[in-house]
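Written below as structure tokens is the structure these notes are about.
For this view, one protein chain was removed and the others were kept in their places.
Chain nomenclature is as follows: A, B, C and D, assigned in order of appearance, with residue numbering initiated at 1 for each chain independently.
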Amino acid sequence: MSLLNIETDRSKYPVKGEDGKLQIDLDSHKYVKLWQGPNHPGVTGNMALELTLAGDEIVESKTHVGYLHRGFEKLIERRLFVQGLPTSIRMCVAEPDSNEYVYSTCVEQLSGIDIPEMAKWIRALLLEMARLQALLRVVPGQGGTFALGLGVQWGVYMRELILDRFEELTGGRVYHMFMTPGGVRGLLPGGFKKRMEENLKEIDQFVINIDNLMYSNSVFKKRAIDVAVLDPSWIDKYGAVGPVARSAGYNRDVRKDYPYLIYDQLDFEPKVMNHSDIYNRSRIRWYDIQTSVDLIRQIMAKMPEKGDIKAETPNVLHWRIPKGETYVRSEASRGEYGLYMVTDGSDKPRRINLRGPSYTQAVALLQDLLVGANIADVAAIMVSLQTCPPEIER
Amino acid sequence: MKQVLEKLSASFEIEDIVYQRDDLTFLSAKKENLINLITHLRDIEGFSHFVLLSCVDWIEDDKFQLTYFLNKPEEKYDLGIRCMIDRKEASMDSAHHLWKQIATYQREIKEMFGVDFPGSPGVDEPFILEGWDNIPPMRRDFDTKQYSADTFFPRERPKTNDPKEYMKEQMHPGEWGEYRKEKK
Amino acid sequence: MSETKNNNKFENPHYAKREVTGPDGKQFIVDPIKDYFSDERPKVYEPNSIPVVEKFLNWARAESLWVLGFGTGCGSIEIPPLMTPRFDAFRFGIQSRPTPRQSNVFIISGYLAVKTLKRVIRSYEQMPSPKYVLALGSCTINGGMYFDSYNTINRLDHYIPVDVYVAGCMPRPEALLAAFNRLKELIKEGKGEKANEYAANFDWYKENQKKIIKDWNMPDYNW
Amino acid sequence: MSLKDTLIPFKAWGNLVKKPVTLKDPMREGAPRYRGFHKNDVDTCIGCGSCEAICENEAIVMVPAEGIETKDGDSGLRPLVDYGRCCWCGLCVDVCTTGSLSLSNEHTWICEDPEELKYIPGIDKKPWDEKEEGWKKPVPNYHFYGQERVSMEEMEAEERGDSFIEFVKGYSKEQAQKEADRCVECGICVATCPAHMGIPEYIKAIRNDDIEEGMRVLYETNPLPEICGRICTHKCEDVCSVGHEGDPLSIRWLKRYIADQVPSDKYKEILDTQKIYKGDKKIALIGAGPASLSAAYYLSLLGHNCTIFEKLDKAGGMMRYGIPEYRLPYDQIDKDVKYIESLGTEIIYNTNVDAAKFMELKENYDVVYVGTGLHLGRSTAIPGSDHEHVFQSIDLLREITEGKEIMVPEKVVVIGGGNVAMDITRSIARLQKIKYGKVGVITTSLEKEEVMPADREEVVEAREEGSIINPGWGPKSIEIEDGKIKGLHVVRCLSIFDETGRFNPSLDEDDKNFFEADMIVESIGQGMDISYLPEELKEKIEFGPRGRINVDDYFQTSLDWLFAGGDMIQGPDVIHGIANGHKAAIGIDNFLNKK
Partner (left out) sequence: MDFDIKRLGFTLLGLLIVLNWGLLMSSIMRKLGARVAKRYGIRWFQPWLDLVKNYALRSQISHGIMFYLGPVFRIGGGVGLFLFMPMIIGSELWLNYSFHGDLVLLMYFQFFGMLGMALGSGEGGHPYSAIGISRGLSQFTTIEVPMTLAIISLAIQYDTLSLIDIVKAQQGGFQNWTMWTNPVATIAGMFSLLGALSHSPFNLVKAPNEIPIGPPTEYHSTFLGVLQTNAAILHVVEAALFMNLFFGGATNWFEFILKTFFIYFWSVFVGVVFPRFRIEQSVAWFLKIPLVFGVLAIILYM
């Protein structure tokens, strides 16, 4: 009903000054300065948004991070290559396996080690499982930002099932530390595939349920469609990757573009959409769940039964890598996840630098995307970009 | 891609080309040419995706290495461009106008390494640290373990024993170690 | 207000005392530090003088634990499983609250960056007494993985009093539930008085906190 | 807002009639592979500290544990795990050299006192000690360091069987570095090595390709690396922690690798001994064996003038005259000796020291050091052992070295199970091969195969070369017919020591055997010859049990000017001699400084 769409009075909004910055005088009582986070249930993880509001509308936003800064890159500079593994994976708690993969692969690439075939399959399986468990949290989480907690409850339970399989396979629930440089730390336990298949069946049902609950939900659609629309030209301008880029029509998936491990032997097609609003960005992850489930099935069917799990490596206590540098990327649930490693011939890395999708998406992109948004949509926009603060500050 | 690099090396004084992988090349550029080079790569050569900007401290050479990492999505090709700058009063031209996220990288590098990027928005604001009053922590000469031990009240723990030294004490007290007697 | 050290280097312009003009044209003075914070020191609260009443109240406190939903570190990823179908902590009287004012339990879920520590102290102080702290994982005990990090604290008990420690990196939801059970036992035994301990040793805690938080730009006690 | 989209979410209410998925009892067991709290089998653990080395969080500290004794191959330390640091990565389990460390699948530990959260697994009893499940070292083919020894190139048995040329080739650089890479740098070997050589340090030097540093480490405690690198009894390898699950490091070959890399003219430069101080103190050393050479080397470095008196015409003592050339080529002995000589030590050959000469030395020198070793062979004293064709191995070996022709019949029996017995076996086998084209040696010993004192590889190689090693027999008598030896009667030996641990072999007289032979070589041990000591001194010197001279920690006898070392005091082996010499040098220096 257009009658109810009242035109906002723009005269009270801040204008840009000569230095290109918005002129906001908080003492004028026109604006409210609002901190969302770090203690805020709508903020993903432990980060903060400094919002300036005019009414319900955000006129300026700043991302504040550093609440989770542990100085990983510094710490790994003083750890042996093998010791860097348990440290590096904690850079992102939501999906630690990508860290494991990129870290170990960097080490292997720089020291010229090829890992055995079996290890590749298990790594791919772990990566897909990790993607699946991350998506099971974030897809219903989009509903959660709109107070649809039900999907979250279901989703976290489904994630638990995958975590059970992780525990069985790797011995760890959240931090698996399974892809040591050179290979993996074990074969699939007996009966694993059967139990996994049972879980996947439940997830298949969950996918339908979540479609009914969220993506067909009239109120959800009303909240999500055409909100926070991302212009396709912003993708390269802001370095957006993964589902965000794919929702805007860019078919970019590291698994397809730079096939690593055994992804070239798998049959899948990442979903691409052409209108990047909250609904589509979330929906594309819902399709990703299905892709992941399908890939796990493919991997379990195609993987060899037996094989070496680890290549021969130098003694890990004094593993030296000659001077060199490399960049290894993988596709996390959030998009391109890469690690830049520089070595200097010693037994410790000279420098590592992680490139997480959130680094650009939660700072530069989120800040600009939030301008003009409603205060009620902040959490939803954050989740739709799948921000993960630990990978911003590391 | 090799032809492109050869063509560029003439006009932008590129050196040290390392073909790390089929799809990844590292090269070095001079500080003066760098912004022009990446602008050229972005606008003419189609390196539209900026992957990351990183900094490496080569304290023994008294240099900082800035690495600009570009990606060409069409050809699935990566280019890492190294740029060595002086460590003392380190400063580099800002590239924030090329990609939006570069401002964030530059802000972080300013904070963590102390490399200045004049003109980059918000580069002087603290990004991650709060109330930091020491040298930038990512520099090699900052000893994080020492700092932590001095600052954060570590808990007392039993002293660890080196098996070799402990066995000497237990099995051959006073016998070994005297061997390194000084020459007169 | 007792002693407010405003290190000039870290002075926040928003906290400066200033004269402003209201929308109605009237001029008035704003002193955010005074306006936003209470300057009252925490008090030691005596338990109820009648033991039976106190026992009953402790029982109610133990069975109704409201957790502050502040995920300070990576351990917070195990809080959602706790609150969802698999473990369903609701049936044990554990619920989460988004505001410190209404919470009784603070789960320090792992490492604390110095920047977070500042927020944790503020949140902790805002929680009404009696309040309890669960410390998860190695990081809170002796620094854990990040013992040599320049930005994370090593031992939590120097900054806020801790009731129960849970070993693990990170602790599983099962361990978390066991910790809640232990906390309940402690409260029922009348041992959940760490908030009073904080008030009694307030100066010592403040001294430690200020040593770590270099930009102490708030009053000593912020309600 | 279509009606369908408004109604379809209500489907979720269907769950109302389904059973909740909540765990009724949330306390689950961890998965069989779960990485929970630490367990340690303290009896298997050797306290090598590899877990401490790999822990990125410094969560593990090595502490002395109650009830665990420090002994060879066991440091007596046990890991203490600090759960204020641990991250449960399990790398400590994966690297554990003995496989004693594991993780249980127990995952819940709650406490109010943070100090409680550290303990010594296995020593401090915990509820999960008995749990079977949990993270164990992954199998198979998952190793954090090489399990297999890098094999050295050797001549084939056929090739080497008829020649005295050294048959074990040294490591190449790649091989040495690969082998050195397996070291976990625990240092447990150092205590066991009589000379306490800096083993981890020189192995590290090999890894770093820093041979000069390696040389410096070697010469800190051992002036005969070329020799030791070949024939050392490598007690260090027996206790090597890597040897618990894989092959022990070949520490001896690595030592040889370092010494082999350096030409002798570089020694002085590398070891910084171009210019050394020389004082006015004079020391006489009797016998040019390892003990004296080692003492002379360190005394030279300390600025003393040393003179060695040697009965034979070459230096090296038992190393030269007791060990066949195929194991220790003479030019390698010369290399080490030459360097010691170049530091100012004088060796006077062909000088037999008797009582008179000894008193003369006492007058002319400040200190006398005796290192005359064990050159008298022991006899079995069985019937017939006084026959002229019953030889002492030690005499035969010396004669072979001196180039004398010795008796080599077609059939020989060697009695003895030590390294010397193997040396003579293999030497005779070579001579037989040269002479007859075939080998006819039977070597028998009291000890069973498993407990034979000889090195394993010696036995294996002797067999490869055609000798028959038939251990576990006690010699009974030698059958002599017409003044010629026919063979050796033996009976089965059941055990060698009685319950009290004394040497008292029990024999099974019913289980008999007979080894045909034309010649018998006894190689069951050696005794010392101290007849050169004047009688008046012998009375003053204290002797211990078994006729050995009593010495203090610094090998000073009860006569303060007389020091003794080497096989006659400890051993018998080269490395003890070297260690004695080194220590005696310090003792002598202290004594002279006090005087």
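Throughout what follows, a residue touches a chain if its C-beta (ideal position, glycine included) is under 8 Å from a C-beta of that chain, and two chains touch if they have at least 3 such contacts.
Bear in mind the structure is a predicted one, so any value in this text is a computation, not a measurement.
Trainee: Looking at the whole complex, which visible chains does the left-out chain touch?
Mentor: When the full complex is considered, the omitted chain touches A, C, D.
Trainee: Would you mind spotting which of A:A48, A:L213 or A:V363 touches the chain that isn't drawn?
Mentor: Residue touching the chain left out of view: A:L213.
Trainee: Among A:F146, A:W234 or A:Y359, exactly one should touch the missing chain; which is it?
Mentor: A:F146
Trainee: Taking the entire complex into account, which one of C:K43, C:K191 or C:K210 touches the absent chain?
Mentor: Checking each option in C:K43, C:K191 or C:K210, the one touching the absent chain turns out to be C:K43.
Trainee: Take the complete complex as the reference. Which residues in chain A touch the chain that isn't displayed?
Mentor: Residues 1, 4, 32, 34, 40-42, 56, 143-150, 153-154, 157, 213, 217, 219-220, 222-223, 374-379 of chain A touch the chain that is not shown.
Trainee: What is the set of chain C residues that contact the non-displayed chain in the whole complex?
Mentor: Touch with the absent chain occurs at residues 35-36, 38, 40, 42-43, 45, 56-57, 60-61, 63-64, 66, 84-85, 88, 90-91, 93, 95, 97-99, 101-102, 104, 128-130, 223.
Trainee: State which residues belonging to chain D touch the missing partner chain.
Mentor: Where chain D meets the chain not shown: residues 9-10, 12-13, 15-16, 18, 20-22.
Basically, only the chains that are shown with their structure count from here on.
Trainee: Counting in whole Å, what is the centre-to-centre distance of chain A and chain D, each centre being its mean C-alpha position?
Mentor: 56
Trainee: Report the inter-chain centroid distance for chain A and chain C in whole angstrom, where each centroid is the mean of the CA atoms.
Mentor: 29
Trainee: Suppose each chain is reduced to the average of its Cα coordinates; what separation in Å results between chain B and chain D?
Mentor: Roughly 47 Å separates the two chain centres.
Trainee: Touching at least two other chains at once: which residues of chain A meet that condition?
Mentor: Residue numbers touching two or more other chains: 66, 69, 71, 74-75, 78, 86-87, 157, 175.
Trainee: By the touch rule stated above, which residues of chain B touch at least two different other chains?
Mentor: Each of 128-130, 137, 142, 144-145, 155, 157 in chain B touches at least two other chains.
Trainee: Within their complex, state which residues of chain A touch chain C.
Mentor: 26-30, 33, 38-41, 45-46, 66-71, 74-75, 78, 86-87, 90, 93-94, 137, 152-154, 156-157, 159-160, 163, 173-175, 390
Trainee: In the complex, go through chain A and note every residue touching chain B.
Mentor: Its residues touching chain B are 65-66, 69, 71, 73-75, 77-78, 109, 236-239, 250, 252, 257-258, 324-327, 336, 338, 340, 342, 350-351, 353, 355, 359-360, 363-365, 368, 393.
Trainee: Would you tell me which residues of chain D are touching chain A in their complex?
Mentor: 1-2, 4-6, 8-9, 11-12, 21, 30-35, 50, 53-56, 87-91, 94-95, 103, 135, 138, 141-146, 181-185, 204, 207
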